[in-house]
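Excluded from the complex is one protein chain; the other protein chains are retained at their positions.
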Amino acid sequence: MDLTSRRDLLVILSKDPYGPDHDAVARFAVKVAEAAQRDSETLRKVEARLRLALTPRYKHLLTSISRQNEGVKMLADMRADLLATPEGTLPLGPDAKELAEVLRDLLSEWFSVGLLHLQRVTWSSPCDLLEKISQYEAVHRIRHWTDIKRRVGPNRRCFVFTHPAMPGEPLVVLHVKLAPEISDNIQSIVRGLEIDEEPEDPKRLFAAVFYSISSSHPGLRGVELGTFLIRSVVHEIQTEFPSINVFSSISPIPGFCRWLVKFLPSAPHLNALELSPTPSPQILTATESSQLQKLSTRLPLETLRDIAQGKGDWVRNEELVAALRAPLMRLASWYLYGEKLRGRAFDAVANFHLRNGASIWRLNWLADNSAQGLKTSCGLMVNYRYNLAVVEDRSVGYLQHNRVEASEQILRLVAEYQALSEL
Amino acid sequence: MDLTSRRDLLVILSKDPYGPDHDAVARFAVKVAEAAQRDSETLRKVEARLRLALTPRYKHLLTSISRQNEGVKMLADMRADLLATPEGTLPLGPDAKELAEVLRDLLSEWFSVGLLHLQRVTWSSPCDLLEKISQYEAVHRIRHWTDIKRRVGPNRRCFVFTHPAMPGEPLVVLHVKLAPEISDNIQSIVRGLEIDEEPEDPKRLFAAVFYSISSSHPGLRGVELGTFLIRSVVHEIQTEFPSINVFSSISPIPGFCRWLVKFLPSAPHLNALELSPTPSPQILTATESSQLQKLSTRLPLETLRDIAQGKGDWVRNEELVAALRAPLMRLASWYLYGEKLRGRAFDAVANFHLRNGASIWRLNWLADNSAQGLKTSCGLMVNYRYNLAVVEDRSVGYLQHNRVEASEQILRLVAEYQALSEL
Amino acid sequence: MDLTSRRDLLVILSKDPYGPDHDAVARFAVKVAEAAQRDSETLRKVEARLRLALTPRYKHLLTSISRQNEGVKMLADMRADLLATPEGTLPLGPDAKELAEVLRDLLSEWFSVGLLHLQRVTWSSPCDLLEKISQYEAVHRIRHWTDIKRRVGPNRRCFVFTHPAMPGEPLVVLHVKLAPEISDNIQSIVRGLEIDEEPEDPKRLFAAVFYSISSSHPGLRGVELGTFLIRSVVHEIQTEFPSINVFSSISPIPGFCRWLVKFLPSAPHLNALELSPTPSPQILTATESSQLQKLSTRLPLETLRDIAQGKGDWVRNEELVAALRAPLMRLASWYLYGEKLRGRAFDAVANFHLRNGASIWRLNWLADNSAQGLKTSCGLMVNYRYNLAVVEDRSVGYLQHNRVEASEQILRLVAEYQALSEL
Partner (left out) sequence: MDLTSRRDLLVILSKDPYGPDHDAVARFAVKVAEAAQRDSETLRKVEARLRLALTPRYKHLLTSISRQNEGVKMLADMRADLLATPEGTLPLGPDAKELAEVLRDLLSEWFSVGLLHLQRVTWSSPCDLLEKISQYEAVHRIRHWTDIKRRVGPNRRCFVFTHPAMPGEPLVVLHVKLAPEISDNIQSIVRGLEIDEEPEDPKRLFAAVFYSISSSHPGLRGVELGTFLIRSVVHEIQTEFPSINVFSSISPIPGFCRWLVKFLPSAPHLNALELSPTPSPQILTATESSQLQKLSTRLPLETLRDIAQGKGDWVRNEELVAALRAPLMRLASWYLYGEKLRGRAFDAVANFHLRNGASIWRLNWLADNSAQGLKTSCGLMVNYRYNLAVVEDRSVGYLQHNRVEASEQILRLVAEYQALSEL
């Protein structure tokens, strides 16, 4: 059965007569409204019946499936089918959306932390597990067996969460590099011939850098696993290496270029701006602008736009690189710190780490010069740092008050951005 | 903290402001009633908010607890506290009842079969597991280590369900005797010096007799585990012994004596009956009545009542035993087959096995002559037999249509009872 | 087959034509003697053939047996049969002795430490393992399951060595008590109602006392296992409790009373001695002698002899206990420190611990008032102490130079004994 047929089936399941009993809901809603005056015993009884009517009738089926062998995996697959939006398909209707949510709630309940099993992956782990980890790696593709062997070798750690309901399946994977200090680029970690074979020397290891976190199953999107994994791993590493007390990610800024393209004034307007005596005050300083002007036949903002669209091979042009550094760092800092979606960080990865209680610690220039890294983040990467003493407070501060912690470097760059844009 | 304090705390938790938000319920109930006319998108949104309002606010807390180490066990303990009714305590109010039900639903969800782990217990199993099994045995008390050693020895099997959320805890225990045929008494299984040490001879083993099934944790009452365990064990035994194709329990009739005491006419009325020319037509035949009269200074029905109340040492009086056999077998058959509670078997053990898809197969006289057995079941035991080919159908037939399967022996005894009572 | 038949069979196996080929030995011995003059190549060839002729022909059979399932256990059982000396049987002839030695050498080779597996036994260990440990306990009998439960409970440790060739079999068992200081008696450890249930408090634990070490299989006598076990356990305990740095045994003196009976002058001579003006100068001081005289109708040395023979209930007589303390402590110290067999300690337990590198640290009065303890050791026990820094040196010192380390207490008592006996 192909995806379309499976989706059709799920849409049928989500509707009458398998969904909630809307007639009964209406009936008991009226009774509840009437009973609100009466004694609590009666009220509770009517409420219970209303609650039952609101429970989709397919929920019983889902529970039955979960009790079968591999049943939970089947439900996760069902949810993945619902969330997949193959080209040419219509968006989900309200009933199918409800089904997807019911599935998410059930899966969240089962994948409670009490049953998640933290497992360190080594070169002695089962081959099929390592093969899956290779395949699931979303952030930095794994190409060969030597890649994955390095990732579980000395000065590295790889941890997964597994769950008894989906045996042998790594639900979420975290790759960690142990190092003297927080890494400022990804090349040295995932590419090249960096000699990791030197034995682990606890006396030289002070930092643990999370350089990739991947959730393996699309049906578990929105089921919170990564947060717990990071905290568990921090605990494991501190137990093994009491000397390591600095924990940080080295993360991409996946939405930066897309945002920048939209943020830059559109072409006609851009031309006008650039030709004016004080060109693009809010984006480039005069010095920056004139430097860029000298290095290209294009207008400065056009150059920026080209770069944000992944055009050209600017990264090999040393002068251009030098000229771009200041404005791109400033813009990226603002993007991370200032751009919001319903009060939260607009960037998905930033939002993930801030929710976990991390701070925005350092922006790194030329930190990912892969094609992908240049195209999505202009080669920038950011360290989100986990300060264990305050991680819980910061998480609450962010989730409840949208408070974002950032380092001096970030705050200074943001201030520069604001100063410039208020000219 | 003692039980009373813990219950007080749970009652507080079950009420405002931790329970359902009744005001919001009332508010959204009105809106749902209004929206019933409108388009489905709007309706679903209001329904979703109503559903949320009906969800007790403490449910979030319960889920958080479940995620802690040993959290699920703590929730089961909480439910056990709610269900315990120590002397002098008031019965649960509607809110606390609701909390107990929410807990049951959550526990049922977690203890889904997909995660239950069937484990055979042997003399090589951990000591603490065997100790717990000894302590939890509800049906036939285990006194010494030799008792439990025999129960896991040759020609026996002992299986438990464990669950990753409560490691090391046997949630439900099933004791099985392998034998040439279905046992007709419990003495030979759990008491005396029966030589179990003879090696297992698959050529002589045709029947598996379930002689004890105990649920270990009071907080899991109502969370269906026993049914799954019996089916899994049947599967295991058939795999190990293809020759074994007869599966049956040997079960007590825990409610029989209590029911009989109530069923017999009360004292004054009883006197009148006995003195009348056709005494107690519906209970004893004339022959039975006169035989009992000869063997006791008491009136026949008084003798029955005494026995049902556990008085006297009738089981050592061979004549009395012979005279009682026919009436007690007849009455017990009726009790098992004919006495109902909301359409289901009145006897809890009968209801358990019928729900599982078993039939009432054989009533056994003098099958449990322990003090406990005589007091609750007049020494009777019953075999519920599992015919695998039809077990699923019978379970459905019973659950949906209250249909009860019984053997010829049972049906004949029931017919005799009916013939007599319609005199 | 009973023991006698089995032994008969083994005797046959040990002789021609299954033993060494004595004719070939003689033949090649002559050739070796001749070849000694010649070049090394020829010599080595003749030596190789002589070596082969000297190898019992049954050795190939033994190796074949070892390769079968449970074969190693069978060989250990064979050796146990040879070493058993049931009443009425003749002692082993030279060939059977040789077979026993070949078996010991083979078993020693297999039970090399590389394959011995140190296992901590807890209440979660398999029941059959705990049952075997109970049965094998040679030093202080285990009576009930509560006994063995206590021995694996808090403030105790129980370790065994197992070996893949004899799975599930505890080859040697060591029981340890964790305490604030070295125990001076065994009662408080293995008897009574001492509350071990108080949780382990590393802040109050400084000493580990080995209170029982038992080798389980009689066929492994002489195969050194106990030494390795003690060293491994010391390592384990130090890893778990860095605070514990005192390690000692609390050991019986199994040969003391038997030795004392022989040591005391025989009856007639004894009479003469006692009646002389300076009675028994080498055994009792004048004061001791007169004190004992007052407390008994028997002569002082007769009293000593009675006690060494386990007669009377002297331990309840406080005055007698007080009068005996000094002479028995002095004699026991001498027995432990001064009595030798081929240069080594005469007492088997002393020899075991001294070989391991321990010192004789403290003699304890009224330390084992069980019937067994009074009969064999006059109620005395001794602590052999393991000082890890020097344990290796001391072991070598003892094995190569018969050097014995003892504490000041022991040396003072020995000096008293010597002073007295040289009067």
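Labels A, B and C are assigned to the chains in the order they are written; within every chain, residues are numbered from 1.
Throughout what follows, a contact is a pair of C-beta atoms (placed from the backbone, for glycine too) under 8 Å apart; a residue touches a chain by one contact, two chains touch by 3 or more.
This structure is a prediction, so every number in the text was calculated from the model and none was measured.
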Contact list for the unshown chain, restricted to visible chains: A, C
Selected from C:10, C:50, C:244 or C:308 as touching the chain missing from the view: C:50
Of C:3, C:26 or C:322, the residue in touch with the unshown chain: C:26
Hidden partner chain, residues of subunit C it touches: 20, 22, 25-26, 28-30, 32-33, 36, 40-41, 43-45, 47-48, 50-51, 54, 63, 66-72, 94-95, 98, 106, 109-110, 112-115, 164-165
Contacts of subunit A with the absent chain, listed as residue ranges: 123-131, 145, 149, 168
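What we mean here is this: only the chains that are shown with their structure count from here on.
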Two chains joined by the most C-beta pairs in contact, as defined above: A-B
Size of the rotation, in steps of 5 degrees, that lays the CA trace of subunit A over subunit B: 180
Chain centre separation in whole Å, for subunit C relative to subunit B (CA means): 56
Whole-Å gap between the CA centroids of subunit A and subunit B: 50
Gap in Å, rounded to a whole number, between the CA centres of subunit C and subunit A: 66
